[in-house]
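Just passing along the structure, written as structure tokens.
For this depiction, one protein chain was excluded, whereas all remaining protein chains were kept in their positions.
Note that the chains are named A and B in the order they appear, and that numbering of residues resets to 1 at the start of each chain.
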Amino acid sequence: MTSISLQHFLILSFILFSLGTYAVIVRKNILVALIGIELILNAANLNFFAFSKFKNYQFGELAIIFVIIIAAAEAAVALAIFINLYRNFASINPDKANTMKE
Amino acid sequence: MAGFPILSTIIFLPIFAVLIILLLPKRLKTSIKTISLVAFLLQTILILFIISKFDFNLSGVIKLEEFQFVEKVDWITVSNSAQLNLNFKIEYFLGVDGISIVMLLLSGIIFPISVAASWNIDKSPKGYFLMLNLLNSGVMGTFVALDLFLFFIFWEIMLLPMYFLIGLWGGERKEYAAIKFFLYTLFGGILLLLTIILLALSSSIIADGISYKTFNLIYLMDQNNYIKNGYLSILNSNHIRLLAFAALFVAFAIKLPIFPFHTWLPDAHVEAPTPISVILAGILLKLGGYGFIRILYPLFPEYSKEFAFYIAMLGSINVIYGALCALAQTDFKKLIAYSSISHMGYVMFGLASLDQVGVLGSVMQMFNHGIITSMLFLIVGIVYDRIHTREIAKFGGLALKAPIYTGFVTIAFFAAIGLPGLSAFISEAFCYLGAFNNSDTRLFGAISLSGVALAAGYMLWTLQRIFFGKLKDNLEDFQDLTNREIAMLIPLSFLVILFGIYPSLLIQMLNNSINFFVIFISN
Partner (left out) sequence: MATINLIFFSIPLSAIVGFILTFIVPKKIKRIYFIEIFFSLITLLSSLYLLILVLSKNFSSIHFSIDIFKLNSNFDLIFNYQANKTEIYLIFLTALISFLVRLYSIEYLKNEERLKNYFVVLSLFVLSMYGIILSKNLFSLYIFWELVGFCSYYLIGFWRHKEAAANAAKKAFIVNRIGDIGFFLSILIFASTYKTLDLGNISNAIGKEIYPFSQKEFLFIALLLASLGAFAKSAQMPFYVWLPDAMEGPTPISALIHAATMVAAGVILISKLFAISTAEFLLIVAYIGTITALAASFIALSQNDIKKILAYSTISQLGYMFAALGFGAYSLALGHLIAHAFFKAGLFLSAGYIIHLFEGEQNIKKIFIDKKKEKILFFSFSIFSLSLCGFPFFSSFLTKDSILNFSLIFSIENNNYFFSASLFLASLLTSFYTFKLFFQIFFNKKEHNFLNHARHISSDNKTLYLAPIAIFAVLSLFYIFSSTPFDVNRSFVLNDITSELKLLAIHDFYYRHIDNTKGDFLNALDLNSLEFNQKYIRYHLLTTLLSLLMFSIGIVFAAILYIKNILNPEKIKKKLFFIYKLSEKKLYFDELYDIIFVDLTIYLSRFVAFIDKNIIDKTIEFVSYSTKIIALLAKYLDKYLIDGTLHLIAFIFEFLGLLIRKIQTGKVQTYIALSVLIMIIIYIFITN
């Protein structure tokens, strides 16, 4: 069995990133979009970790901490926004909040 | 007295009257009329004064020093555009010679009479007399201006008052007639302007060491003043000179009017009020003839000689065509208008003959016809004032009710027919004599004689239909002439008879000028 190299991590993080992007852009549920954002962030985390591990990138582990903290804060804010959004538009479909069009 | 600008006074007296009238309130109608009358009579007196002081031995025409009562002042001078080579010199240049003085005399006679004829205008007389005075200024100016620019200005000044006078105080189709007259004459004016500019551009005189382009007519008559190979110098071989001649010819032909540019005249005359018809026929038509003599012929003598045949042909077409159309009319005023066209034809072929007697006849015809046609239009106006129709079929037997009127009408009609003893005979006879002397125009002189019989035909037929025979029923209350009307007609009749019996009065005024004119053009 080949040993797990940097590329494997990068590919995994890319896959996670794409899935996350897919969820943000395509899914019609803002909570799923939030999950997608978390996925993206985690994919970025994985990337940082991989580089920290394989290339002795010191900052990597630090960055992971930052990202996790910010992700948490951001999730809290996002959920607050989503509650307001639900109150105004009676739906969790982001397409329904389109009064800023044109 | 020598330096007193008497010509400018004559021209600007009506402007002065305009200023006074502008300040007067509208209701002072009589004052407005009186002021105009006084202004015009003053003009007449000044003109008579000029005639008395006039030296008839000087000929003028192209010789600067032989013009009299000259006023020559530099007016607009542009002298620094050396790089564009466009130094202009426009002068305020007035002067009279034998021909102008006769035309001035005619205007001086007709205008006061037209004021007398306008005495009963009740629709905004203030505006009417303003326009009339302006018109007078323009007319007087045109006859004495010797700078082309100044001439053009006065020419255009005459146009606008006429538009208003016809268009506001006229008959049923006054707007149509006014705009037709205005646009047609304006078109002629544009051709005139074009030619004037072309002439000025090709001229060159030296003054104070700078070479100027000039609008001065007398300088332009001298070929030495032209730029060699300029647009209109004789040496120039391209056809611009011919085109300029044609353009200027058309411009004056519209005024005269010459067939086929005459169609504005019946409408304008018929729809205009009586005093305006009088001025239009009596004076404005003569401007065309005057333009020919003063401007076209001296500036383009070689073409004038070359085309004499065609000019005479147009003249005789006028005579016969006008007479035939007159014969077919049922409207009295239109008949007189066509007879005007017919009589002005004599001016054309008399002039084309370039013979001393012929040209003399042509100028005399302008004067005589002015007086006679004024009388004729006054006569139509008298009838129209009373019955408000001009249809000949509605008249009959007026001699029974208005014998004095019939007497004046007889004089006027026979003068129009050309009876000897009345002025038009001499001028028409001279035109024929002149036309016959010149081999180019001989044929047309002979052809035009048939117009004589036609004139007798339509005039006598009209005389009979309107005045003789039984009185028509609707004419029971026809009044004979009022004093004002008699006062208008008597001086005209007197002049018609005077110049018929004693034509040498006119001939003496014109002899030298015309002699010189003929000699000049023939070379």
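Here is the rule we go by: a contact is a pair of C-beta atoms (placed from the backbone, for glycine too) under 8 Å apart; a residue touches a chain by one contact, two chains touch by 3 or more.
Keep in mind that this is a model prediction, so the values were computed, not measured.
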Candidate in contact with the missing chain, chosen from B:Ser100, B:Ser118, B:Gln329 or B:Ser423: B:Gln329
Options B:Val139, B:Ile336 or B:Leu454, residue touching the unrepresented chain: B:Leu454
Chain not shown: contacting residue from B:Tyr128, B:Tyr321 or B:Phe349: B:Tyr321
For chain B, residues in touch with the removed chain: 180, 183-184, 259-260, 263-264, 321, 324-329, 356-357, 360, 397, 399-400, 403, 410, 414, 419-421, 425-426, 429, 432-433, 436-437, 442, 445-446, 449-450, 452-454, 456-458, 460-461, 463-464, 467-471, 502-504, 507-508, 511-512, 515
Chain A, residues in touch with the chain not shown (by the definition above): 21, 24-26, 33, 94-95, 97-102
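FYI, only the chains that are shown with their structure count from here on.
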Centre-of-Cα separation between chain B and chain A, whole angstrom: 103
